[in-house]
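Missing here: one protein chain of the complex. Every other protein chain is in place.
Residue numbering begins at 1 within each chain, and the chains themselves are lettered A, B and C in the order written.
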Amino acid sequence: MLRIAKEKLNALYAKINESMGLFIPVKRAGEVNYEIWKEGKEVSLETLKTVKSPKNMFFPSTENMMKFKTEGKALEIVDVRDEKKPFVLFGVKACDYKAIEVLDKVFLADPVDTFYQARREATTIVTLACSRPEESCFCGVFGIDATSPLGDATSWLDESYLYVQANTEKGEALIALIKEFVEEGGDAEVKAQQEKTTEILKKLPFAQLDLSRFKPENLNELFEAPQWEELSEACLGCGTCTFVCPTCQCFDIRDFKTHDGVIRYRCWDSCMYSDFTLMAHGNSRTTQMQRFRQRFMHKLVYYPSQNDGLYSCVGCGRCVNKCPQNLNIVKVIKTLGGKKND
Amino acid sequence: MQEVTEKKEFTPNIVAFCCNWCSYAGADLAGSSRLTYPANVKIIRVPCSCRVNPTFVLKAFQQGADGVILCGCHPGDCHYVTGNYYTRRRMALLFSFLNYMGIEKERTRVEWVSAAEGAKFSEVMNDFVKTVTALGENKRLTDLRVKEGK
Amino acid sequence: MRDIELKMIERAKALLESGEVARVVGWKKGEFYFDPMPAVFETVEELNDFVYNSFCGANLSKYLIKVSKNPGKTAIFLKPCDSFSLNQLFKEHRVIRENIYVIAIECQGKLSVEKMKKLGVSAITEVNENGEEIVVSSLYGETKFSRDEVLLGKCETCKSKVHQVKDEEIILREMQAGKKDRFEDVEKLEAMSEEERFTFWREQLSKCIRCNACRNVCPACSCMKCVFDNPASGIAAKANDDKFEEQLFHIIRAFHVAGRCTDCGECSRVCPQGIPLHLLNRKFIKDIDGLYGEYQAGETAEGKTPLTSYNEEDGEPSDVFKGEEK
Partner (left out) sequence: MQRIGVFICWCGSNIAATVDVKKVAETIKAEPGVVFSDNYQYMCSENGQQLIKNAIKEHNLTGIVVGACSPRMHEATFRKAAEAAGLNPYMVEIANIREHCSWIHKDMDEATEKAIVLVRTAIAKVKLNAPLTAGESPVEKRALVIGGGIAGIQAALDIADAGFQVDIVEKNATIGGRMAQLDKTFPTLDCSACILTPKMVDCAQHENIDILSYSEVEEVKGFVGNFNVKIRRKARFVDETKCTGCKICMEKCPSKKGLNEFNMNLDTRPAIHIPFAQAIPNVAVIDSTQCIKFKTGKCGICQKFCEAGAIDYEQKDTFIERKYGAIVVATGFKPIALDNFNEFGYADNKDVITSLELERLMNAAGPTNGVLLRPSDGEHPKVVTFIQCVGSRDTSGCGKPYCSKICCMYTAKHAMMIREKYPDTEVHVFYIDIRTPGKNYDEFYRRAVEQYDVDYIKGMVGKVYNENGKLMVQGSNLIDNEQVTIASDLVVLATAIEPEPSVRKIATLLTASIDTNNFLTESHAKLRPVESPTAGVYLAGVCQGPKDIPETVSQASACAAKVIGLLAKSKLKTNPCVATPDEAMCNGCSQCANVCAYGAITYVEKEFRLGGGKTEVRRVASVNPAVCQGCGACTVTCPSGAMDLRGFSSKQIMSEVEAICKK
């Protein structure tokens, strides 16, 4: 185990930034989100949950895909992909790290999403263990240990030090890069923190959610469940849950007219929106109940049935915190998940 | 020194919305009286100033316009009786709001120009171009993508 | 609060039992004390989950657009601020007065969990209200707040405790309007330079993720199809692709609700990024008040709005900046 004194962290960021990009939780106008680090920005590793998850590092909210350049009647297609500079994603929590695994299964499966792939490969991920989980957290339900996340390197934070440990070659390389800032030590402190946090995690109100009924064989029964109406009745149809979700991966492709052509870009889409999956004939889901059901059926039934039982929810609890009307996946799990919930 | 020459080279792009009955005719009169104003002012004909949706103003800025001016009949003289009264409220609120968002107030303007005021039309345009030129490029309300690849 | 809740349940029960109304719109229990959610109650049994407490900040009036289309009368519990929104919906024919039974309820200002969290409390398990004192228990200990400290942003500047429309009321205690002036923060911004204002809004709006929560919760944003969802509008967009779009969305939205926005504050309450969106709408309200005479949307269910009316003596658009130069 290695450790870095907290006061040296800013210098450490600067060091990383010399040769790689650094993506890190930064406080801006009162809220913490991942941003490209720059001298003077207010880094906030202590923040348990960034508003947006770090997924937009690999899957940005908007991304140009190609450009159609026109001159008179001539048209040319321009590839706008640029070579991805290596960068470090710093401070990823266990749930968000697990979410990257969920995204990988979508974007890196055949056909590979080369935009995603390029970014993914260029990244070194440094995770950060949680020490102060809150009431909306339920990563444990999905078998995630918030106290020892994986990644290329894992880190722990306490009042005085950031403790770090490499897990992969990329992680080793990063530590080599910052070796001037690190010193040996911290095994005991990390262990103590992990034990303390584990105790809290057990006490969390959602620690015992029962997912047992979310199985492919129950698909039809779950789909037809009468409770969806009531569960979704207050849904505004906004995209907050999907946009703060670390595993939501849907996007739309749109064109933007420029002075000399058209930019084709993709942007996050939300299954909560009325034009999601809108086709020439109309939309297969016409009510908010259907859209609402789609989101949770996908997270808890469709996705796992195609990915060896891996749920596409990681229990980060962002939707629990952020839904304007306090609807969320926990209510769905409690209502439809299994007997233990009753 | 260099900065000064750069500023001189800047010619703003101005979009002028003119109502068909007064201001467009006023611009025609400016033309037939050979009253000049800069070529970077381009006019869009609308039936009445009240046809101008704030969206059009924003669209112009998005597309890189440096100034947007609306011209209509004098209040009380609207061909459609009350159209420009609505324009007056809408634009007063919109411009005040844009300024509140930090957009330079000099980039937006409403002027009442009658069909007989060719001279006024030319004066207004000259003055507006001068004001916007001094202000420089519209950076706060342009969609940078439109210039991509340039 | 508990006494009010009981009275509300009692009334809801009576109304449903007598068949006077077909449904009641209120709140139901969430996972915690602090996360009630809007709900429609159609049977007396469903009322077991009914809740009304200091976290029922949501404005329920917009739900009526959809819910009240069903046959039978719909009863709704409205706080004073929500009643403005409903009146505005009546004015715009989005909800028909005859189909609604309004029960005006007491509100002493609602509380914000977000604020408690920002003040350092996490893993909240319980909240107890003790008059002005709010006791929050969490896995990490107990914290006490004064009500004012953790008041929902919109309640700090509460504009009125008078219901604008009601068929009956459940009010047991006197209510007080906000302690803070509604336009104080707008004035602070107005006093800044253009540059500073631009920076302020850039910082704030760059957080926007275009989740549309502000729009979808807004009772004035009740369009069948929003221009931003309509490819034919020329300004449709989903996630923000450029700084411009962050602004465009919010400028157009604020303009579309200008003169119709009742300042219910829901936009800011629901913003996941904590953008003070109400300051956009309040600028319009302040300008309208100053330029065209005081106007409060939702005060009446009839008449024109400031942007659909005019006065021959109205000032010129250039006049709005005149005061500033002096």
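Criterion: contacts are C-beta pairs under 8 Å (C-beta built on N, C-alpha and C of every residue); 3 or more make two chains touch, one makes a residue touch a chain.
Quick caveat, the model's predicted, so the values are computed rather than measured.
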{"item": "Visible chains in contact with the missing one", "value": "A, B, C"}
{"item": "Contact with the hidden chain (one of C:122, C:137 or C:305)", "value": "C:305"}
{"item": "Among C:94, C:117, C:207 or C:278, residue touching the chain not depicted", "value": "C:94"}
{"item": "Interface with the undisplayed chain - residues on subunit B", "value": "13, 15, 20, 24-25, 27-32, 34-37, 39, 42-48, 50-56, 59-60, 63-65, 76-77, 79-83, 86, 90, 122, 146"}
{"item": "Positions on subunit A where the hidden chain makes contact", "value": "70, 72-73, 257, 259-260, 282-283, 286-287"}
{"item": "Residues from subunit C at the interface with the omitted partner, ascending", "value": "69, 91-94, 221-227, 230, 232-234, 256-257, 304-305, 307-309, 312"}
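One rule holds for everything that comes next: only the chains that are shown with their structure count from here on.
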{"item": "Contacts common to subunit B and subunit C (chain labels)", "value": "A"}
{"item": "Most central chain, Cα average position", "value": "C"}
{"item": "Chain located farthest away, centre of subunit A as origin (C-alpha)", "value": "B"}
{"item": "Gap in Å, rounded to a whole number, between the CA centres of subunit C and subunit B", "value": "36"}
{"item": "Centre distance in Å when subunit A and subunit C are each reduced to the mean of their C-alpha atoms", "value": "30"}
{"item": "Per-residue overlap in subunit A, given as positions that touch at least 2 other chains", "value": "256"}
{"item": "Where subunit C touches two or more other chains, by residue", "value": "241"}
{"item": "Residue ranges of subunit C touching subunit B (in the complex, touch as defined)", "value": "189-190, 194-202, 227, 233-235, 241-245, 247-248, 251-252, 254-255, 258, 280, 283-284, 287-288, 291-292, 306-308, 310-312, 314-321"}
{"item": "Touch list for subunit B against partner subunit A, complex", "value": "63-64, 145-150"}
{"item": "Residues on subunit A engaged by subunit B in the complex (per definition of touch)", "value": "67, 69, 78, 256-261, 263"}
